[in-house]
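Have a look at this one.
Left out: one protein chain. Kept in place: all the others.
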Amino acid sequence: MRVSEEMHRFLAGLYPICRSITGDGVRRTLAAIRERIPLEIHEVPSGTQVFDWTVPREWNIRDAWIKDPTGRKVVDFQEHNLHVLNYSVPVHEKLPLEELRKRLFTLPDKPDLIPYRTSYYKEAWGFCLRQRTLEELPDGEYEIFIDSTLEDGSLTYGECFLPGESEREILLSTHVCHPSLCNDNLSGIAVMTWLAAEIQKRPRRYSYRFLFIPGTIGSITWLARNEDKVSNVAHGLVAANLGKGGFHYKKSRRGNAEIDRAVLAVLQGSGDVEEFVPFGYDERQYCSPGFNLPVGSLTRTPYGRYPEYHTSADNLDLVAPEALEGSLATYLAVMDVLEGNRRYENLNPKCEPQLGRRGLYRNIGGDDAGRARELALLWTLNFSDGEHSLLDIAERSGMSFAAIRDAADALLEVGLLRERTT
Amino acid sequence: MRVSEEMHRFLAGLYPICRSITGDGVRRTLAAIRERIPLEIHEVPSGTQVFDWTVPREWNIRDAWIKDPTGRKVVDFQEHNLHVLNYSVPVHEKLPLEELRKRLFTLPDKPDLIPYRTSYYKEAWGFCLRQRTLEELPDGEYEIFIDSTLEDGSLTYGECFLPGESEREILLSTHVCHPSLCNDNLSGIAVMTWLAAEIQKRPRRYSYRFLFIPGTIGSITWLARNEDKVSNVAHGLVAANLGKGGFHYKKSRRGNAEIDRAVLAVLQGSGDVEEFVPFGYDERQYCSPGFNLPVGSLTRTPYGRYPEYHTSADNLDLVAPEALEGSLATYLAVMDVLEGNRRYENLNPKCEPQLGRRGLYRNIGGDDAGRARELALLWTLNFSDGEHSLLDIAERSGMSFAAIRDAADALLEVGLLRERTT
Partner (left out) sequence: MRVSEEMHRFLAGLYPICRSITGDGVRRTLAAIRERIPLEIHEVPSGTQVFDWTVPREWNIRDAWIKDPTGRKVVDFQEHNLHVLNYSVPVHEKLPLEELRKRLFTLPDKPDLIPYRTSYYKEAWGFCLRQRTLEELPDGEYEIFIDSTLEDGSLTYGECFLPGESEREILLSTHVCHPSLCNDNLSGIAVMTWLAAEIQKRPRRYSYRFLFIPGTIGSITWLARNEDKVSNVAHGLVAANLGKGGFHYKKSRRGNAEIDRAVLAVLQGSGDVEEFVPFGYDERQYCSPGFNLPVGSLTRTPYGRYPEYHTSADNLDLVAPEALEGSLATYLAVMDVLEGNRRYENLNPKCEPQLGRRGLYRNIGGDDAGRARELALLWTLNFSDGEHSLLDIAERSGMSFAAIRDAADALLEVGLLRERTT
């Protein structure tokens, strides 16, 4: 089976699960991930103080429905888990339609879609439904039932740590709290799972830390429990919405961190780029001023800005298998830049070395690929002055990082470069 | 009466006065301003050395005319005070038209307008008239009469100082030397008068100094007599041409002073902006290299670049009452930025604080204004790291300074910010 199809199938397996920021939905999701990569599962008890926040009680749900005056189920959690306001407290009562209406959420301008709504930090209950369904409800007495529990328990997250040569690490974070929504964010979960599996096979200069966490409270919890590790974070990305559309990169708060430049070098002008804004996904927390980590967010469709966002239309059809595989490839290319970006010193800095007698320069004429190889050699030699990294040289030359990295390897082999360490 | 009309009426009262860089025209003008704001009147004797310049003799004029060979007054100062070359020495003689022509100034391409001309620093006399009048003059002997005096006296200027919490001051300077010209610069005089009256009513972090001075020699004189005060000038603006058209901002010589950024934050892209050039109004002197004060020039029509500039068409009709009031509002908004621009420290810098439990975050859905308020809170929290001022945050977020200032106030109230002093 092709990688793209394998990823999509993985995602299809996770789609039906009703996830939230706590509860068994997250546990089942992490269990599926752990079948593919080493994953440490953390349970953080309800009530734990994490900076300004408190880990909430754990929410689980078995069933929920609305029956109309004739006893017919008009809204049914079993049909779609978006139907229940996420984190609804248990309830079983009868009430007239006029009163029920205050608990119903629809999208009047998208009458066939069910919205996704939550109420994590204020006790409430409610239902989400299609506007079209709402309009057809007859007056009368309705029976409503939500078979949920909201009790002391724990917040669950998964962590995959892959040690490398150095303690300095690359942080990759994705949220696992959304119920049956595919692009946001089963796509991110799939891409991070495959990325971790691939990185695990490779030699690693950096250590890698993959976090599969509930949004907001998850990153806050991780940061609160790992303040001592934060100084090791050399680079980071928040992954989400990777199943559809062109790439979108939101820079880290620092704006010109190596991660920002690495992503731009990989995209080479082909994606949208925006400066850091203090809203979006978990980069909000990683980039809060007390941490200010070099963490950007590489997505395809950006946060909140696609029509199916947070609706039942964000389903399995929305996510293209090829987009998943392309996202994986792009993340891998960014990791290649970070791994390969070093600083060298030209050992023959006065005038050009004679490349011809080292077999690195054609004598007469030649193909375009050969010419590009030679230009990459010249750029790498000229700017390997100890000041410029290979990424600097790729940026300055407009050539791909891979071409410059290849040139550096060829020059290292003939002894014209030496790594500059400090 | 509406403010706009009140301002225009004030300006109408000043219009007939024949002002110059010295003399009773300036004194009468300052007397009218003093009816509205506290104003100290300074008299600086002729002959006083002010840096490279000398305060000139005082000029006053009562009448001036040209009679044609038939004895008819063809040019009459009583009809329009632009008719006389400003600073003309007294003269009464007869001379043929051919000789008189050398003393006559017209605008051949605007044949119905009287030009405004001066000869402050070289003794001369002359008349300004419509090209159409000139063309109709018959040959023959003309009688000319200028009943002026150019004698030792003094240069007069007005100063309104409003002390604030700090010795650091905002300098606001406008020229009062132009005769019957409305936009240039009765508009500036009116806006500065109303601005001073309004600022006088408010609490002031800064002290304010309003200068009503003759152009060039006035600012040179003030600077020469107040070198010890110059280091207190934290921000400044030269006001002129505020009765018509869109806004125009000419930056201070420093180019990125707080005043420059404050004006840009208020204009938010709606006006023309130009870099400092060493010609224009009194910013030439404030921004001379020996002072290099952070003084820009906020006008509507810029210096010299509108068709009615320095002609009889710069009259009461040219100046719109609404433009005057709008100019006042814009100057006040700039002062609000300067007064309100401080640096804060987020007291919960690690991850976001939970705004919901402090009543600062809506729980579900919401109006756009509410959303904008939340974004302003997030921007202000994220960038209140002690490095960024509120103006920095407004610039970076693209939100209005007022929105960011409001957010800071809300956050101060719940104890999430602390002012960073130093």
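Chains: A and B, in written order; residue numbering restarts at 1 for each.
What we mean here is this: a residue touches a chain if its C-beta (ideal position, glycine included) is under 8 Å from a C-beta of that chain, and two chains touch if they have at least 3 such contacts.
Because the structure is predicted, anything quoted here is derived from the model rather than measured.
Of the listed residues B:4, B:46, B:60 or B:119, the one in contact with the hidden chain in the full complex is B:119.
The missing chain, though absent from the display, is touched by one residue of A:13, A:163, A:246 or A:356; that residue is A:356.
Within the set B:246, B:278 or B:356, the residue that contacts the chain not displayed is B:278.
Only one residue from A:119, A:315, A:382 or A:400 touches the chain missing from this view: A:382. Although one chain is not drawn, its touching partners on chain A can still be listed: residues 346, 348-354, 356-357, 363-365, 375, 378-379, 381-385, 397. With the whole complex as reference, residues 50-53, 105, 117, 119, 121-122, 124, 216, 219-220, 223-224, 227, 253, 277-279, 284-285, 287-292 of chain B touch the missing chain.
To be clear about the criterion, only the chains that are shown with their structure count from here on.
Centroids built from CA atoms put chain B at 54 Å from chain A.
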